[in-house]
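The complex is shown incomplete by one protein chain, all other protein chains being positioned as in the whole.
This part shows chain A:
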Amino acid sequence: MTEGTFIKVGMADLNMGESGAILKTTGLGSCVGLTLFDPQLRIGGMAHIMLPSSDIAREGQLNIAKYADTAVPELLKRMMSKGAVTRRLVAKMAGGAQMFAFMGGTDTMRIGPRNVEATKQMLEHYHIAVVAEDTGGNYGRTVELNTDNGVFSIRSVQHGVKEI
């Protein structure tokens, strides 16, 4: 995984990268793109979280990358197996938008903010600080994490590219 290599993280998926590889996930709407970065080892992880809690899962084989409550511990476990240390980890996240303004606002339509809340709760549980985020709003995002320097860049149709 050399510098500048792109590692794509699909929807309801998670992955890791190191040595300057760039983790990327596209088209986040209500989903949350969470990244963890160990600046000392320059290891990064990314999860594309779709739903807040696996309590509602009815699938046979649980896709743990899909739910905030299962994706965070799994990503953490994988990073630690590579030598990352929890207290060094820096979390950045984006997404959790409300793309559509529905009248009434049912629970399903509030899924974006709920994904953000659930992800933060899990991070808090592991005492990992969210140092930067670009969440909410009503627009889609594509995000990248550069595992060389931990820079998290966010691209949207309306607002172009920004780095946090």
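Points to keep in mind about this one:
Just so we're on the same page, contacts are C-beta pairs under 8 Å (C-beta built on N, C-alpha and C of every residue); 3 or more make two chains touch, one makes a residue touch a chain; residues count from 1.
By our rule, contacts and distances are computed from a predicted model.
For the omitted chain of this complex, the UniProt record lists the protein as "Chemotaxis protein CheC", which is one of "Cytochrome c oxidase subunit 3 family protein", "Chemotaxis protein CheC", "Putative spermidine/putrescine transport system permease protein" or "Response regulatory domain-containing protein". Touching the missing chain, out of A:L36, A:L51 or A:M122, is residue A:L51.
In the full complex, chain A touches the omitted chain through residues 10-12, 26-31, 50-51, 56-60, 63, 66, 97, 99-103, 108, 111, 138-142, 157.
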